[in-house]
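Okay, structure first, notes after.
All protein chains but one are shown at their positions in the complex.
Right, chain A next:
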Amino acid sequence: MGYTIKGATGDWEIVVGLEVHAQVMSSSKLFSGASTRYGGAPNSQVSTVDAGMPGMLPVVNERCIEQAVRTGLGLKAQINRLSVFERKNYFYPDLPQGYQISQYEHPIVGKGVLVIDMPDGSTREIGITRLHLEQDAGKSVHDQRDDETLIDLNRSGVALMEIVSEPDIRTPDEAVLYMRKLRSILRYLGTCDGNMEEGSLRCDANVSVRRVGDTAFGTRCEIKNVNSMRFVARAIEYEARRQVELLENGEKVVQETRLFDSARGETRSMRGKEEAHDYRYFPDPDLLPLELEEHFIERIRADLPELPDEKKARFIEAYGLSAYDAGVLVAERATAAYFEEVASSSDAKLAANWVVNELFGLLAKAGVGIEESPVSAANLAALIRLIGDGTISGRIAKDVFAIMFETGEAPAKIVEERGLKQVTDSSSIEPIVDQLIADNPGQVETWRKNPKVSGWFVGQVMKATGGKANPGMVNEVVARKLAALG
């Protein structure tokens, strides 16, 4: 990519690894039966286990294990048949047990890989270090009362997957592409809804810089809770520049946790809250080591959907799409399915064009997802067929499409009712051309010097017919009539 930061003393490269916390899609929590629904009244979804009441014990939720394994398989990662839940000990009011149950030395998923799609159509592999399961903490609410902090334990005990990447990312944009791709895979797998606003997908970025050509890593800082795609790139960019500035001034980067302030677009030290914790990890004696049977893993593997990378390859191969179009179409499972439905009864390349260039624009403007698209896949296919068989022109098709988007009506009906059929009868075009030639001797003279001016006549005909005339036909008639002038 060649992304570098130009410093006064030379060029710097950035090195980024991401730790993503993805909330497991599961109706109940990792170790209790309480609901995980978003938006419940504070403390309405808390069991005695989540509240850390005396004598309460965790029992692992098999659904969450299954989801972690499914995600691991989706990341082409090693599934560890034996993993261990450990306790991460620290005091905080939103951590009722005084420890978080997490996986430390023995995570459920080991090394894997994630392929990111570069804008130029090429791909790049980012290594996955591990994926482990852990409980979320509750939420401290500092802004509702002046002198008190309130605690909401609804999230306490909700299952999270922490997905850690290798420090393979070299540009802020790659970090965004990584996040997008990971989100896409998680959504395909149905293991995380990927909703960043609701906090079901959160990202911490480990950022360091080094001089171009150096092989050793610099000292890194961890930027916490970068909670939107937009901020991922901005936070990394800011942090990398900050580090370069420090190093060029002869100062050192202090390994620390920093918080991204999205309002100011900068990162700042979190020292104080996060000071030198010793988490005293040890295996949770309330839980047995987690042993997975081979057939449990195989059953999940057999049930995996076609994932974005495979789907993209198939779209390129089977439909002849460009890598870019294919990449865009497979990002969301619903989009890919929509496209395939359109392509099943119309020209695939045109289908891709219409979905990517026309439909996406209108959907974005209307702020709705493809599931709510007013234009059904069948109707879009019908529209493409109307163009193909010459019933309407490409230009008219765009107008028809806009009406379809507004009304949800079938294209044939719109074309019929509004009289938008293409005029392909030369006898109705000829008098218009004759009239134009008669009315515009000046243009005819210009044409004699510059034959390209025939296009002016074509444009006038299209205008006169409200765009309904078949452009090929118009070309042919204009050329013939002008030629006849001698």
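Worth a mention:
As a working rule, contacts are C-beta pairs under 8 Å (C-beta built on N, C-alpha and C of every residue); 3 or more make two chains touch, one makes a residue touch a chain; residues count from 1.
Please note the rule applied: contacts and distances are computed from a predicted model.
As stated in its UniProt record, the chain not included in the shown complex is "Glutamyl-tRNA(Gln) amidotransferase subunit A", which appears among "PknH-like extracellular domain-containing protein", "Glutamyl-tRNA(Gln) amidotransferase subunit A", "Maltose/maltodextrin transport system permease protein" or "ABC transporter ATP-binding protein". Among A:Gly39, A:Gly55, A:Pro119 or A:Pro441, only A:Gly55 touches the chain left out of the display.
Touch with the chain that is not drawn comes from one residue among A:Met25, A:Ile151 or A:Val342, which is A:Ile151. Think of the hidden chain as still there; on chain A it touches residues 48, 51-60, 87, 89, 91, 93, 96-99, 151, 278, 280-282, 285-288.
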